[in-house]
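Missing here: one protein chain of the complex. Every other protein chain is in place.
The block that comes next holds chain A.
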Amino acid sequence: MAASTSPPVDLSAALVLAPPTAAEWLVVLPVAWCLTFGALLVMMRRSIRLHPTITIVGLAGLVGIDALLLLEIIRNGPMTMVMGRWLPPFGIAFTADLTGALFAFVAALVALAAGIFSIADINDSGRRYGFYPLLLVLMAGVSGAFLTGDIFNLYVWFEVLLISSFGLLVLGSEHEQIDGTVKYGFLNLVATTLFLVATGYLYAVFGTLNMADIARKAEGLRSNAPLMTLAGLYTLAFGMKAAAFPVNFWLPASYHTPRVVVSALFAGLLTKVGIYALIRVMVMLFPVEREELSFVLAIAGSLTMIVGVLGALAQSDFRRLLGFLIISGIGSILAGIAVGGPGGIGGAIFYALHSMLVMTALYFASGIAMRLGASASIVTLAGLYRRHVGFAALSLMLCFAVSGLPPFSGFWPKVMLVKAALDIGAWWLAAVLLLAGFLTTIATGRLFLLAYWRDGAVAIGETPPLPATTLAPLAALTLLTLVLGLYPEPLLATIQDAAAGLADPSAYGESVFPGGWPQ
């Protein structure tokens, strides 16, 4: 081919040769950082004593990177990093906007708390089986899912976090865990396969996988392409991931079986990745279809809330009760997506961030309760209040927060959601939101009454020691919910911007296609 006769082709339109700025690296750094630390820990499998320290350093670094990314996006708007400088729609773009950066930042906080909690919770055999590498690879998958700007890439990150979550779930190989993992594994695999089905159709219809490109092209294709089918498939796939009502049964079957810290991590991260993907696809890519599906979403959300909280009322196991509370929270977020508008979407994002913090902290509390009371059942747990007053106070605060009572972080999203529902005249949805909050208060109130308040048969002197590494992350997350409840203005303002950015993705598109959208 030496004597090529091809005319000179102007490649400048497809390639950008300028090096990326330092700030742009922040978009991919969370993923690369976690993968690097994960790989490092896999190589150091003989020195498992060092694993927790390295993991905590890595996760603290991740919190820092995500904080910098968030600040940068608040200042300059969405940012895009393109692999190999192949421009979208051909290259795979990592695009971070406010919503993605907020989720990634809170996810990193939760993971750091879980990393600290794990010191006392994961024994040597857990470390030998690779808890810490799996945790870091899970975080790589979660960060990738929050920061990617490409639908197929999102699928790949889903699979990365799924395979590491299988590993974490089955860590310990008890009968219960194997049973839970079978159900979790099969159902989640079916959900991601549905996601892939939807993505296959999406590519056939749009000929592109870049989210900004899809958001732009959707308008022109709406009249004659089966976009409603796509939106429906995505709703089903992500609804299953997020444990929404008719497809939620894998969650209570599996979340109470692994190590406490694994439950806490899953409660904080995995369902919220599904919710984030649902918000991203339904609000940003298919706004018209979201509007048309809103009644279905509202019904699904209401049923999820009620079924979740009724399930929580019927449980006597601390952690299974919490599993149903996660589901109930997902219902509130779905209600927000159904209502739409800045209030609904903002409320949904706020509720999701709040739920990440609170559910993780509640699972930490269940672990400490099991340690103090030597039981996981609220039939036999008793007298925790007398065992450890500080822990009981923190748990009570979390019970308030998850019920949506002031002055904790659950209050504001609930107000936003109820107000948004009333504003569009969906009084019944507002009523269900309030009823779910009321029933949650009863469920957590009964939990507190039985496990903490009731006089225990065991004498106070026998209290086992409580390592500071278990109490500190619990206290930190609880104080964070209190601070967010008392002073929500900065977060509220950011979330309003994030919701506005989803509703009008022109800044997002501008960041992916700096020279204007190609024809």
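Following the convention adopted for this analysis, a residue touches a chain if its C-beta (ideal position, glycine included) is under 8 Å from a C-beta of that chain, and two chains touch if they have at least 3 such contacts; residues count from 1.
To be clear about the criterion, contacts and distances are computed from a predicted model.
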Listed names "Putative cation efflux system protein", "Decaprenylphosphoryl-beta-D-ribose oxidase", "Gluconate 2-dehydrogenase subunit 3 family protein" or "Cysteine desulfurase IscS", with the criterion being the UniProt name of the chain not displayed: "Putative cation efflux system protein"
Touch with the omitted chain, as defined above, among A:G38, A:G115 or A:G180: A:G180
Contacting the left-out chain in the complete assembly, out of A:L196, A:L303 or A:L466: A:L196
Candidate in contact with the missing chain, chosen from A:G207, A:G390 or A:P464: A:G207
Candidate in contact with the missing chain, chosen from A:V31, A:V170 or A:L334: A:V170
In chain A, positions touching the absent partner: 4-7, 9, 152, 156, 159, 162-163, 166, 170, 173, 175-183, 185-186, 189-190, 193, 196-197, 199-201, 203-204, 207, 252-254, 256-257, 313-316, 378-379, 382, 446, 449-450, 454
